[in-house]
Structure formats: structure tokens, C-alpha cells
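One structure is given here, and the rest of the page talks about it.
Removed from the display is one protein chain of the complex; every other protein chain stays in position.
This part shows chain A:
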Amino acid sequence: MENKDQDPESKPGKTISRRSFIRGAGLSTASSVLMTSNAFALEYKEPLVTGKEFGPDAITIKMKVNGITKSLSVEPRTTLASALRDHLELTGTKVVCDRGSCSACTVYLDGKPVNSCMMSAFDVGDKEITTIEGIAKNGELHPVQEAFIEHDASQCGYCTPGMVMSCVHLVDNNPNPNLEDVKNATRGNLCRCGTYPKVFKATLAAAKKTI
């Protein structure tokens, strides 16, 4: 057992910066974190179909996240969720079940919602990732985000980033959704607090505002 769990006082700076970071992460556009690349690392070339073997050790890959191309050093076993959270410090994406069952880790891969916990960072290739940090534009919240605040559609908050991703995708692609459409869009998103009615209400309200 490690001691750090028993001695929270040993790293006083951690908890404070974590809270303030989370508060900021929801609003700010992506912070451009550039990982230092290993001088000997191979470049992961585009297009992906190369007939080459990579790893098992980390190599430097490029990934376009929220409109910004970033370099990061990852192993083939590094999930996209881990690449975003641990390597690019985009911790708005949550990992809850880590098995593709709860969709808290939802991000867009070329505009389509996917579970970032169930794919390798190597699966991304030249496709574009959008995370919860990329939903607000120029400091303006998306109507769905505003509606979530207005309608109190969040309780413990763990499912919220994934829930927002699913609802934003619906509203951006279906200008006039009904309740059944919202239910279908959020079928994969589990909320243990049971705040679904407010999520549905918020999303329908947001859709009306965007027309």
C-alpha cells in the first residue's frame, strides 16, 4: 500500500489546484499542452495504413484535439481517455466504468460520439477529437450547457460531461428533437443520481433556443 492515501496533507497544493482546474476546464477552450517528445521516438505517420509495427514502448503521435494538433508520447495500450486526461490534461472527460457501459467518457471522433475508454490512442489516426472542453466556443457556453445550468440537470456531476456531449450532438444534428429523440441520444449515458428528467428538459429547452 502506498502512503499517499493515508496522508492527504503531504501534498497540500494538489487538491486546491484540482478544484480550480475543474472549474476552469468546463469553460476554457483547450489548453495547448505540448508533451516533450522522445528524441528517439518514431513518428506515427499518416495515413494509418502502413503495414508497420509500433510499440510496445511509447512513441510520439500527433492528435488533433478541439482544433489544435498536439504531439504526445503514448503506448499502444494507452486509451484515448487516458491520452486526453493524463497526457493532455483535458480532465473534463471522465472515466467511470472503464468498459464502455456508462459513456461518461464520451468524446467525438470525427463528430461522432464514442467511448474514449474503449479505444487506443492509436485508433485516432488522422481523425479529429472533440472533448467537453471544445464545446464552448470563444468563451460562450453551448445552449445545451446553459440549459443544464438553468434546469439544474446535474447532481454529482460524474456523468455530466458525457451527458452534455450526447445532448449537444443531438441538438447540433437535429434542429427539432422530441423527447424520444433525447432518450435515444442518451441511451448509453448512465446517471446514478437519476437526473434524467432534468437532462431531457434541459436538452429540449436548448433545442428550442437554437432554432
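Here is the rule we use: a contact is a pair of C-beta atoms (placed from the backbone, for glycine too) under 8 Å apart; a residue touches a chain by one contact, two chains touch by 3 or more; residues count from 1.
One rule holds for everything that comes next: contacts and distances are computed from a predicted model.
Participant: Which choice in "Molybdopterin-binding protein", "Branched-chain amino acid ABC transporter permease", "MoxR-vWA-beta-propeller ternary system domain-containing protein" or "Cell division protein FtsX" gives the name that UniProt lists for the one chain left out?
Facilitator: UniProt lists the chain that is not shown as "Molybdopterin-binding protein".
Participant: Among A:69, A:184 or A:210, choose the residue that contacts the chain missing from this document, as touch is defined above.
Facilitator: A:184
Participant: May I ask which residue of A:75, A:89 or A:128 touches the chain that does not appear here?
Facilitator: A:75
Participant: Tell me which residue among A:65, A:119, A:153 or A:171 touches the hidden chain in the full complex.
Facilitator: From the options A:65, A:119, A:153 or A:171, the contact with the absent chain belongs to A:119.
Participant: Counting contacts across the full complex, list the positions on chain A that touch the omitted chain.
Facilitator: Given the touch definition above, chain A has residues 47-57, 75-77, 79, 98-100, 103, 106, 109, 112-115, 118-120, 122-123, 125, 166, 183-188, 190 touching the missing chain.
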